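Notes follow once the structure below has been shown.
Missing here: one protein chain of the complex. Every other protein chain is in place.
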Amino acid sequence: MKHSYEEVIDSLIKFRDERDWEQFHDSKNLAIALSIEAAELNELFLWKQLPESENIPKEKLKEELADVLSFAFLLAHKHGLNPFELVLDKITKNAEKYPVEKAKGKSDKYSEL
Amino acid sequence: MKHSYEEVIDSLIKFRDERDWEQFHDSKNLAIALSIEAAELNELFLWKQLPESENIPKEKLKEELADVLSFAFLLAHKHGLNPFELVLDKITKNAEKYPVEKAKGKSDKYSEL
Amino acid sequence: MKHSYEEVIDSLIKFRDERDWEQFHDSKNLAIALSIEAAELNELFLWKQLPESENIPKEKLKEELADVLSFAFLLAHKHGLNPFELVLDKITKNAEKYPVEKAKGKSDKYSEL
Partner (left out) sequence: MKHSYEEVIDSLIKFRDERDWEQFHDSKNLAIALSIEAAELNELFLWKQLPESENIPKEKLKEELADVLSFAFLLAHKHGLNPFELVLDKITKNAEKYPVEKAKGKSDKYSEL
């Protein structure tokens, strides 16, 4: 079954509100929480090199990615932002910042996407 | 106009492939990139307290959130994972971990969502 | 009793070598480890506002700060750098970047120290 973003954000909000947690979810703390979850995601790869670093526990990867996404969705929602529009807009901007002819095959010119 | 996740991930992959960047996008580096973008998101809130910390430049917030989401989507896609399923599964798990009666109104019992 | 930096870095190296861990300690992984420990430090403050955010468990603060410092010292040592010189040099640079008359009492002009 395919899920929609609306279903996901509604579930996140319902989970939050049942626990009366909105009081803790100011933007700054959501951003900090997102960073902490991103660090837990990184911990799965710590001390590993390729190709071993691709063989990480799938279940842990799913959980840490879910946590990162949850806080990103909650922060976007708090500011009335749609995640898909955000990303599509950024791709348009990045296309100007990293023109194909200049960026092709080079990682040293960019630190993003 | 409403966008779908498929549209977004296809655009991200197209952007990446036009620049021949898949070679850099192993899982570990995607996770590091995600953390770096999460830190740039946090920088918007640095040294600020409530309520000032809610008044951050909207355009910057959009860009940093977009970067975080882009790397999260690319990492999920690399492992054949759907972001919505991930989050919905995690909500189910968290509902067991944080039962309403115990977690209600308390931030000190959890460090996640 | 007062300890010296030499005593500290020698102890860190001895601990590492007894466990044959130098093989894992390339610069990139040390930097990732440092970030993960910084995130664990941040977790102590998550969801808290002033003044409550100053009342964190002292023992946890000590441990997380120690972990951050350990990886920072190991990374500096790997590159033949002395932590004190690094910081003193940076203060000299920052003094030019943030002249007193311009920076006084303003947090919005800088994102560093």
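The first chain written gets the first letter, and so on, giving A, B and C; residue counts start at 1 in each chain.
Here is the rule we use: a residue touches a chain if its C-beta (ideal position, glycine included) is under 8 Å from a C-beta of that chain, and two chains touch if they have at least 3 such contacts.
Because the structure is a prediction, the values reported are computed rather than measured.
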Shown chains touched by the missing chain? A, B, C
Residue positions on chain B contacting the omitted chain are 24, 29, 32-33, 35-36, 38-40, 42-43, 45-47
Touch residues of chain A, complete complex, unshown partner: 32, 35, 43, 46-50, 107-108, 111
Touching residues (missing chain, whole complex) on chain C: 3-5, 7-8, 11-12, 15-16, 18-21, 23-24, 26-28, 31-39, 41-42, 44-45, 48, 50, 53-54, 56, 58, 61-63, 65-73, 75-76, 79, 81-91, 93-95, 98, 100, 103-105, 107, 111-113
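Here is the rule we use: only the chains that are shown with their structure count from here on.
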Expressed in whole Å, how far the mean CA point of chain A lies from that of chain B is 1
Which positions in chain C touch two or more other chains at once? 32, 35, 43, 46-47
